[in-house]
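Every protein chain except one is present and positioned as in the full complex.
A and B are the chain letters, set down in written order, and residue numbers restart from 1 in every chain.
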Amino acid sequence: MGKYIPATPEERQGMLEAIGLTSTEQLYDVVPASVRVQELHLPSGLSELEVSQKVSALAEANETFRSIFLGAGAYHHYIPAIVKSITSKEEFLTAYTPYQAEISQGVLQSIFEYQTQMCELTGMDVSNASVYDGATAAAEAVLMCQERKRKSVIVSGAADPQVITVIRTYCESRDVPVTVVPAEGCATDPAAIRALLTKETAAVYVQNPNYYGVIEDVAAITNAAHEAGAKMIVGVNPISLGILKTPGEYGADIAVGEGQPLGLPLSFGGPYLGFMTCKSAMMRKLPGRIVGQTTDHQGRRAFVLTLQAREQHIRREKASSNICSNEALCAMTASVYLAAMGPKGLRQVAESSLSHAHYLAAELGKRGFTLRSGDKPFFHEFLTDCPVDPVVLNAKLAEKGILGGLPVDGGILWCCTELNSKAEIDRLVSIVEEVCAQ
Amino acid sequence: MYVTPVDLKYTKSHEWVSEENGLTVIGLTDYAQSALGDIVFINLPEVGDEVTAGEPFSDTESVKAVSDVFSPVTGTVAEVNEDLLDNPALVNESPYEAWLIKVENVTETEDLLNAEEYEAVVAAEEG
Partner (left out) sequence: MKLLFERSCPGRGSDLLPPCDVPVTQLPADLCRESAPQLPEISEVDLSRHYTELAKQTHGVNDGFYPLGSCTMKYNPRIDEEMAALPGFTNLHPLQSLDTVQGALEVLHTAEQYLCEITGMHAMTFQPAAGAHGEYTGLLLIRKYHQSRGDAARTKILVPDSAHGTNPASATMAGFTVVHVPSNAQGGVDLDALREVAGPDTAGLMLTNPNTVGLFDPNILEITQIVHDAGGLCYYDGANLNAVMGHVRPGDMGFDCVHINLHKTFATPHGGGGPGSGPVGCKAFLADFLPAPRVVEKDGVYALETPAHTMGQVRSFYGNFLVVVKALTYILTLGKEGIPEASAGAVLNANYLMKKLADRYTMSYNTLCMHEFVMSLEPQSHAIGVTAMDIAKRLLDFGIHPPTMYFPLIVHEALMVEPTETESRETLDEAAEIFLKILDEAEKDPEGLHAAPHNTAIGRPDEVAAARNPILRYTAP
């Protein structure tokens, strides 16, 4: 019985003979005897049926929730059936990076379409073919802005804490000073950023909507950054761009974000999708694969990986990024999602998420869950006080099949999407009321 | 086989050098552009940047390769040929017109080759 190896013992023997050997052991004669493995301490292999049962049991050992009010960087949206159907096609699943354009037009064209959609969504000129996730996209964007005399970066403290941590990791090894501006009332104060900008500031990073769901005064921050000669990087939630002003409209130089809300399941954190778009002027600093349009010798439209001389396989130690594999299939997922939704569908998702969140905020507000962001505008997340212990509240909600918001600084960070119907929200609120009354 | 104007000076790393109104003009030779193939982009320094003799100040990109361009002098970049940013093919088409940079305040110059000496270098590399 083979484990995905077609060769029978007889065939194997015949092939060994063909290369002048008698046993497979001889293939490893070159390995020093002192370090040859005698036996791996692993369980014996299992049949597909047994494996299926074993791994299914692991999946079932998790608790999943139908009703989810938790966001904070990973969002529960409806995924149209067509998305999964298309992205599970084996050609897309089992292809490598499209190095050979002549037999990879499908993948290449899909990336070109993805790039176009991301430019449309963010209002920027150029998109790459994806990076690992939103956090690494932000970190790569910071490194894109490095100039000889401008190194440091100012990061909004109202950004996702994990994004800030990843930016710090990437910057530490490149000796890029990072200053995090504390958030005031769940938002970034443009004056605080302005006060920190110097001739050495390479970039400012702000998330919009921020970690607390607040829609920042990004235009003011962008102006401040530009007046000081620094680049402006904005981290955006792609769904919010169904409604909100685009990074292109307020003049950002680079837009990045987590593409997971565009058709990718929560999946305990990955695979996700880092997207990066920028102004034309920064095109050659953009890391990662980029697909371009050209023609073949007969003049037919063709797509190829282009601007490759930026990349590690050519520029080696002088490359500005080491990225090779990216999240191509996740980018295709986002592209199919956006095509399935269309401009109206995307707006509907954004509008429902926004409206559900505001409905929930109002209902909770009546019950003592005060908004910590005051009257600042917010999108589909918001941080409230919590009259009871948030952990206790969440445990009670979990008993009723509801995944509550994230406990943050004694309060709760709530999130709503189009999936949280009015009935679901009303049920949440009534349970919250019960718990608070106890 | 390659054009090597006699009124220019050359480096072993295939740059040509000339003097013009007190400025040192640097470009890539015909042999260099031929060896590099179709140049798709040239990364150039900015006016005011310092260049150092024997150190790279620019690089040229072809589809599958990137190559450094070395400065034969130490000095300050006075002018940059911005036409090349939009049309790098100029270096392929007319290498001795498509200068890369002009340098001022030159404090040090490498030993340069005359056309005959440079042709010998090319002949040796061609094998």
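The rule is short, and it goes like this: contacts are C-beta pairs under 8 Å (C-beta built on N, C-alpha and C of every residue); 3 or more make two chains touch, one makes a residue touch a chain.
All values reported here derive from a predicted model rather than from experimental measurement.
Summary of contacts with the chain left out: across A:Val142, A:Val181, A:Val206 or A:Val291, the touching residue is A:Val291.
Of the options A:Cys119, A:Ala141, A:Met282 or A:Leu364, the residue whose C-beta touches the omitted chain is A:Cys119.
Annotation: of A:Ser156, A:Thr188, A:Thr222 or A:Ser352, A:Ser352 touches the absent chain (contact as defined above).
Within the set A:Ala95, A:Val388 or A:Val435, the residue that contacts the chain not displayed is A:Ala95. Residues of subunit B that touch the chain left out of view are 38, 40-41, 61-64, 88-89.
Assume only the chains that are shown with their structure count from here on.
Centre to centre, using the average C-alpha position, subunit A and subunit B are separated by 43 Å.
Looking at the complex, you find that subunit A touches subunit B at residues 284, 307-309, 314-315, 318.
The touching residues of subunit B, when paired with subunit A in their complex, are 40-41, 43, 61-66.
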